[in-house]
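And now, chain A:
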Amino acid sequence: MKILTGNDLGTGDVIWWAGDGWSRQVGDSVDVGDKGDELARVEEAALRVVSAYVIDATVDEEGVRPAHIKDRIRALGPTVRPDLTLKPNDADAGNWVI
Partner candidate 1 sequence: MYRYDNYDQSIVDARVEEFRDQVQRRLAGHLTEDQFKPLRLMNGLYLQLHAYMLRVAIPYGTLNGRQMRKLGEIARKYDKGYGHFTTRTNLQYNWIKLADAPDILAELATVEMHAIQTSGNCIRNISSDQYAGVSADEVTDPRPWAELLRQWSTFHPEFTYLPRKFKICVIAAEEDRAAMRLHDIGLKLVSRDGKVGAEVYAGGGMGRTPMVAPQINDFVPEDEIVSYLEACLRVYNRYGRRDNKYKARIKILVHELGVEEYKRQVEEEFAHMRELGLNPPTEELDRIRPFFAGPAYETGLSDEIDRADPAFALWVDRQIAAHRQPGYAIVNISLKPRGGIPGDASAEQIDLVADLAEAYSLDELRVTHAQNLVLPHVKKADLHAIWQKLDAAGLAEANMDLISDIIACPGLDYCSLANARSIPLAQKLSERFAGADRQKDLGELKVKISGCINACGHHHAGHIGVLGVDRKGVENFQLSLGGSGAQDASVGQITGPGFSEDGVVDAIEKVTDLYLSQREEGERFLDTYRRLGMKPFKEAIYG
Partner candidate 2 sequence: MVEFLSFREGEAAQEPAVTVESFTGQSNSTAVRIEAGEDARELLPYIDRLSLVEVNFPAYGDGRGYSAARILREAGYDGELRAVGDVLVDQLNAMRRCGFDTFRPDKALDDAAVERALNRYADVYQKTVDGRRPVWAKRHPETVNG
């Protein structure tokens, strides 16, 4: 599937296109098909996202998984600071990015 991601213009938070708006959880991502670039333009112009781009992803039992490690690290947070990731209580969360 194709999903759309970027950063919140004001906070810089990593965000994912969830169909009716943006979510901080990669698991909320929806397939944007071939509409990603157009969506990115509209959302950037509306100041809701910055540096938006379309990536490949798959869905498995754990949810949406970006194809590239860089986006998996973006989805989680810095693997060297588990306390600052979106899963601070999951000791094995870092393994998901590899």
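Behind the choice of candidates: all candidates are chains of the complex that A comes from, given by their letters.
FYI, a residue touches a chain if its C-beta (ideal position, glycine included) is under 8 Å from a C-beta of that chain, and two chains touch if they have at least 3 such contacts; residues count from 1.
What you are looking at is a predicted structure, and each value in this text was computed from that prediction instead of being measured.
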| item | value |
| --- | --- |
| Options 1 or 2 - which one, within this complex, touches chain A | 1 |
| Chain A to candidate 1 touching residues, read off their complex | 7, 9-14, 44-45, 47, 50-51, 67-70, 73-74, 77-81, 84, 98 |
